[in-house]
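Scroll down for the structure; my scribbles are underneath it.
As you look at this complex, bear in mind that one protein chain is not there, while each of the others sits in place.
Right, chain A next:
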Amino acid sequence: MPTIRIDGVEYEMEAGKNLLESCLSLGLDLPYFCWHPAMGSVGACRQCAVVQYLTDEDEQSGRGRIVMGCMTPVTDGAIFSLDGDRAKGFRESVVESLMLNHPHDCPVCAEGGECHLQDMTVMVGHRDRVYRGQKNTHRNQYLGPLINHEMNRCITCYRCTRYYKDYAGGTDLAALASHDHVYFGRHQEGVLESEFAGNLVEVCPTGVFTDKTLVNDYTRKWDLQSAPSVCTGCAVGCNTVPGERYGRLKRVHNRFNAEVNGYFLCDRGRFGANFVNNDERLESPGLRNQTGSYDPVDHHHALQVMAEACSGARVAGIGSPRASVEANYLLRNLVGEDNFSPGFNDREHKLVNLALELQQASSAVTPDIRSIESADVILILGEDLTNTAPRLALALRQSVRNKAFEMAADLRLESWQDAAVRNLAQDQLSPLFIAATGSTRLADVAEENITLAPQNIARLGAAVAASISGHAGEDLEPEIAGHVEAISTALRAAKRPLIISGTSCGNAEVMQTAADVAEALCQSGQQTMLTLTVPEANSLGQAMLAGPDSPSLGKLAADGNFDVLVILENDLYHRAPEPEVERLLATADTVIVLDGLDNRTTSAASLVLPAASFAETEGTLVSLEGRAQRHYPVFAPKGERRPAWVWLLACSKELGLSTAADLHHFDDITRDCAANIADLAGITGAAPDHHFRNAGVKIPRQPHRYSGRTAMRADISVHEPKQPVDEESPLAFTMEGLNRSQPGSLLPFVWAPGWNSNQSLHRFQSEVGGPLRGGTAGMRLLGPGQAKESGPRENPPAFSPTQGQWQLVPRYRIFGSEELSALSLGVAELCEDGYIEIRADDALGLEVGEGDGLNLNDGLATLEVKINNSIAAGCIGYAAGHSGTANLTPGENISLQKAQGWKRRRPQLIGSDRSTEIGSGND
């Protein structure tokens, strides 16, 4: 370990790091702008300047040179000064020059109070402004409903384009113009295209890029009440910090978890939680009267009605993969194991359980995100990850750079030398192979993009597996055969191969063969990783709880004859075909629904109980990686809303169920579930229980500068109500307590003296970029499995298109395919209505064009046409999860007819319109 001297003090440093990150890890304040722990150094802003001395004599005489901390490797015996007048003076003048054109508009800036520029300005001691010239001003751009642009605040650190282009692969944000006019924006105004654009809000150290939904409903960071939370947008389970004020969810920030999401979220996660404020949220329990409308009742009454209905009756329960383990567990106990459906539709039921089973039985490791980023050859079968498990796609964009890091290592170039490493590698990437039903959003970094029908993706997988284990493959279709050799050769040569598949293409064989490829690699002695995606935040937990033999929705409808149906946070009309749902609802006389938002299923209920959202309750969710994670209420639920677990526990007690006798706290449910469900035995380890205290005190949800608490409701009454008391967790709804070094699962926000922005995170990490000091949040429930003995599997049958029929393949969108995020402000603007994707030659044959309507199977659905030539021949894509598509089942063969009397939603553009559209930007 190199020893260096800084201002006369010797420090042992970790080799291979730069001086800036080493200083920050030591807790020394060295200001910076352009360096970012996940993106490395380019030395652009000159803010991290220090003085380096060659010899002791130089140090004594003060004869050193200015170097950039972020560009200087720590080498044994190096001598630096951070605090010397020269270093300090230089850094102060850097801020002064960066601020020349800055408008000093902190009072109206959304970044104010959590601004890295403010922090650095104070840190370097720059106070008096001597510049009297005119400031440059810029015109801002409309960048869509999610991100606000205020270019005048820019200090040209280049973090935004480095993040957006280099890190996230976006192409529509650039540094424009030069010298005093540099402008960070788009060629023309418009919605930022990247699915990860929202991270600009946290990456930009100033108020140029800010969260538009926050700007429009503003609260300063110091006035936000926050709690550690988990994104419910998909099964990745990214860790988040939602912030609340006045009972409204104001924004979502990233919560660092080295193994799940690092520094970044996707835009569904960041902007898709706003449904919590939706006007359609249910306020109070509702009892349906004779006229079919609902009478509001209080919770006592509602509970009595529920208990009376359930008492002595045959009750079935439908759980939900978007509800917590605990709520589902209580419902299962309430109705009995045999009458509990996890709430999957039939296909989902089979696929999610298979995903679990395959991972449990695989010798391959289910990787965390750091391991994913270390993969050097990747095969994806059937997934458009950017739209199904978005954060993983961002990780893969880093994995393909391992080739660059290898090349750099050969030249002894540190990986944090970002510009140098990129320059060296140019367009060289580690191999990524994608076989999917159409083009995917990772196509630009893939070595091969292969488009096939699902059955043929499975055949490709099987052939690769056979080739790796040396079995002779059978005769393959030329569209498949041409790829097998390249893929298996690359995989065999890999040091850290990663195979990815999942439930999204709706085909079990695809997942199965992906697991076979991973197994074949393991058998040949390679350390292999296998990731299988599942649809929702707790899909895997639900499979662990209910198992493959539990009834799916269809099965429940088929054998059902119940008096009462209790449905937990599950809009069945969104999940299963309408006739099936109707049949299911008709099996029971009484339908009781617990949910947060009004939907078609709540409208079918005789009793509706308003459930707290993820932001108002605690819960455990199991991510696709098999990681159990706890989320906590950010604020107490309003009025008659209750967490689903509270409703269900109260009802169980009302019914006198023995299973509920010993359950009093949330923790009791978690513990009871862990004790009774083998696969979920580890969930108590997801977070400390409610007895935990941080050095004897609770953990505050409010920063110590939280202001105006006594005045918040003064317009209603000057008597301040008592703050809600949290008896269920170690967190408190107050400013009092200690937020430092506690377990990572309990970190409600980051702040440190002098570090008001999210950059204060490094004060909570064991070292810069490393895991949280209190430990990484979450508990892994999947270990490496034991492979079952199996000979070579029979090859799945090939896809054979039928004349006049097309196979339905689901296609996903980050905005629109997930139910709740689509109801969020801003995101809703970016969601489209359901549509069909069809090849141009098929469209020609059907005499339809873009924007026309297509009738599926004579009335199964009618959807708008989009032309997409990347769709596999013989298949048509549909916008999964979107309005009007619930009746469609993946893999189904359907006929198509042009819809008569279809009204176009948009006027049709013809060629000349298109060119005037382009030309109009010229003036």
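Here is the rule we use: a residue touches a chain if its C-beta (ideal position, glycine included) is under 8 Å from a C-beta of that chain, and two chains touch if they have at least 3 such contacts; residues count from 1.
Keep in mind that, in the parts below, contacts and distances are computed from a predicted model.
Its UniProt record calls the unshown chain "NADH-quinone oxidoreductase, E subunit", which is the correct pick from "NADH-quinone oxidoreductase, E subunit", "Protein-arginine kinase", "Energy-coupling factor transporter transmembrane protein EcfT" or "Xanthine dehydrogenase". In the complete complex, the hidden chain is touched by one of A:Gln188, A:Asn289 or A:Ser707, namely A:Gln188. Touch with the chain omitted from the figure is made, among A:Gln426, A:Asn561 or A:Gln900, by A:Gln426. Of the candidate positions A:Ile6, A:Leu24, A:Cys160 or A:Leu173, contact with the hidden chain is made by A:Leu173. In the full complex, chain A makes contact with the omitted chain through residues 165, 171-178, 183, 186-188, 426-427, 867, 869, 911, 914-915, 918-919, 921-922.
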